[in-house]
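Removed: one protein chain of the complex. Kept in place: all other protein chains.
Labels run A and B following the written order; every chain starts at residue 1.
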């Protein structure tokens, strides 16, 4: 496979500095690219050392000025170099379609005879259902869905177009899945939430009559557990991406384009805003409001609501700029304690000698 | 569906203030209930503002005095209002039986021809086994069991009545499951524990010959991993509830009616007492004893045993009342450090001028 720089520039809405007809045969990281590969440079560190990559072409920021000292290699300038690179990489490496799904076609006939299909199943064109998948009653899926082995789609689930339900994924009854949603292997969507009403020393289960709604363009990582609402919905907003082993409790709302990194846990009824980032192993308590454009550092423990745009770290979470100073002081605490004890003695001596 | 307040009062062992023949057609949260719904109010905040819900009836504490200023809506007084509400909710919303399990009957004939059933399978009445479930040899289950798709029940497993084994759940050989146990999707019961004997620089696997015993009335959340004992048993006591993605290591004992919130991890041979609560992301080291009625705050790291009734927070875990004060001081550490440095200088000046 071979693509010219001209085509690449068109694909990423950029322009070429160099020979637009130069042919590219692959994509690779900056350090390991070869002369017929394209790579990208977004950070100043790489932009300053363009001559050190062997790549035939480099995708750089739109505003990048190709100076006099530049090597002869070609550039493609694009608004978001890394995203542009990702688009080119996807062209060279289209996502693998497992053989068990059959060959993609235009009519919906890749349904394995070993799958269990419930009544009133409605599917768009080009749906593939793998062996041992289980589809409940009254399920509806759009075009181009791929349902991998051992996926279970509960009764009355409605899914949009271009959905990929990974191996072993469970989607509980009545849940709603948007368009272009990918669910990585082993994730659970629509388990009952952890709702237990005390009744003396024991607990009475609170029925979970709600659903999970996953909006368009969401990707859920491997091994997630996302509970349905007690009443109403747990909502994963448009464009949200979750990493592996993430827990989302009942009635949580995650706003559009927010990232939940691996092993994050969000307790019940908390609302996370848009375009926020929760780093790995963050825990957020229930019934809180986390704003838009919030960044929460790794392992932070959030017990209070956070306003838009805040950057928070630590457990309990505090403003990140304070946390940076706090974390330098914590290892000094033993010395600080000693200093205080010494000062105490000195003060006493002064007071006694009055 | 329609239930009178009289019937509801009987169901929850309470009494009616208002018209006992008023009909209720649904359940809903305090804020969104409509005139033919019933809701509940347990906390003073809601009890003081009963007039703000549109619900036709409200379940309140047994001791609640309906004052003169009360609106005309009806009350049901019950010992545990939230639990009473949960019971009424369960009546209006019986748990969904997936179509793939067939229709519940009184004889054990809902076994999918697509399930794999081992030798000497013994089942009580009204058992339903979904497509692609795998039952080992010499398995015994009680009445009303529902075995969902892709569940694997190992050889010689014994389970009680009214057990629900969710999609993709694994129960390893010889494990024991009590009555009224629900295992949410994707959980693993009876994996080998993490037992490795050092042998120079490498490790020799310690065989895991024990089992997991899950007692009556337990619910295990989605994506849990509960290891079997090395020797002997890992025990999940009667009434225990676990949330999602919880890890329980080999030979752990969890006492009756204890709650393990999401992403808790308990290391090997630790004994957790009865009616305790471990909040989200808590980690407990191995070979400890955690008492009865203990509460451990979110993300706490427990490295020492805890006596009955303690409330512990932080990592390392300390008494919660101290933790509350500590966590207010941590963000001040940079200022405290500055103050100490300044005092140091002032002291020195005094001493020199002494």
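Methods note: a residue touches a chain if its C-beta (ideal position, glycine included) is under 8 Å from a C-beta of that chain, and two chains touch if they have at least 3 such contacts.
As the structure is a computational prediction, the values presented were derived from the model and not from experiment.
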| task | Among A:66, A:311 or A:343, single out the residue that touches the unshown chain. | result | A:343
| query | Among A:23, A:47, A:66 or A:89, which residue is in touch with the absent chain? | reply | A:89
| Out of A:18, A:131, A:198 or A:286, which touches the unshown chain? | A:131
| query | Which of these touches the unseen chain: A:14, A:136 or A:149? | reply | A:149
| request: State which residues belonging to chain B touch the missing partner chain. | output: 116, 118-119, 132, 134, 136-137, 150, 152, 154-155, 168, 170, 172-173, 186, 188, 191-192, 194-207, 209, 223-225, 227, 231, 245, 247, 249, 263, 265, 267, 281, 283, 285, 299, 301, 303, 314-316, 318, 322, 325-326, 329-330, 332, 336, 339-340, 343, 346-347, 350
| Contacts of chain A with the missing chain: which residues? | 28-29, 32, 79-80, 82-83, 85-87, 89-90, 93, 95-96, 98-100, 112, 114, 130-132, 148-150, 166-168, 184-186, 217, 219, 221-223, 239, 241, 243-245, 257, 259, 261-263, 275, 280-281, 298-299, 315, 327, 330-331, 333-334, 337, 340, 343-344, 347, 350-351
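Keep this in mind: only the chains that are shown with their structure count from here on.
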| query | CA centre of chain A versus CA centre of chain B: separation in Å? | reply | 27
